[in-house]
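What follows is a short report on a single structure.
Heads up, one of the protein chains got dropped from this complex, but the rest are sitting where they should.
Here is chain A:
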């Protein structure tokens, strides 16, 4: 549904995209994950025809963004970082206006506005001007405005940035309901949790390029398997735990949490051996467990490699 090859863009001497390759399959939610300034928003602006690339190709819903921008615009919805709705109009007036601009007839635009208000749980707020909306309501109206024509591809550029936890949950629920309808979604975010929650596949972007690609599980596995976490019973025991776990690899120590982690390949065997060794060394242990790496660890690992 979305394909880019070698996408390049510079702004006033700074490289924003440095050969971005991206493939998003139809009907999936694809997360673009990366730190601020990684080029996520630039990629979305190019794919939504708002910005011209300097080089490379980009195709959305089968249309080239440069040669067929109108066909692309007819197939997409965009929800940007800032709620792009009219502050003065009411929620309903906004949706009717965008419906008319999508060339729905007057009656159809009104009917569609009511459907969308209902769907995004805003029916009660339809007659309220946007200025009186909460952040979560505004973003949901923004989503509704991006859905007027049931787009094939929906771009969500950091849809929950600046929202409180409740607003974030509201927006996530709205996105999930869209995905259930088969809309393809490209989601950019700097929140790992958000990508983990919503996206089936993730491309980690750093310095304008994709540095890793896969499902959240694949990305976590790619980071050298599971972690063995041992929490010492008291702070004084941390060095002893560290010494024992050093037999398995390079331990990472979180002194505040009294936690020592090490990557292990041979899961259960490593767990049993570590438990026996700790026992033999007489170290008091509060907790010992195997776990998958978090996306945070994947992310920090990948972006750290890039900058090294």
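Methods note: a contact is a pair of C-beta atoms (placed from the backbone, for glycine too) under 8 Å apart; a residue touches a chain by one contact, two chains touch by 3 or more; residues count from 1.
Keep this in mind: contacts and distances are computed from a predicted model.
Novice: Refer to UniProt and select, among "Aspartyl/glutamyl-tRNA(Asn/Gln) amidotransferase subunit B", "STAS domain-containing protein", "Transport permease protein" or "Gluconate 2-dehydrogenase subunit 3", the name of the complex member that is left out.
Specialist: The record for the missing subunit names the protein "Transport permease protein".
Novice: Which residue among A:18, A:86 or A:301 touches the omitted chain?
Specialist: A:86
Novice: For the chain not shown, which residue from A:6, A:56 or A:129 touches it across the whole complex?
Specialist: A:129
Novice: If the hidden chain were put back, which of A:97, A:211 or A:243 would touch it?
Specialist: Missing-chain contact among the listed residues: A:97.
Novice: Using the touch rule from the top, list residues of chain A that touch the missing partner.
Specialist: These residues of chain A touch the chain that is not shown: 48-52, 70, 73-74, 76, 78, 80-89, 93, 97-98, 100-103, 129, 145.
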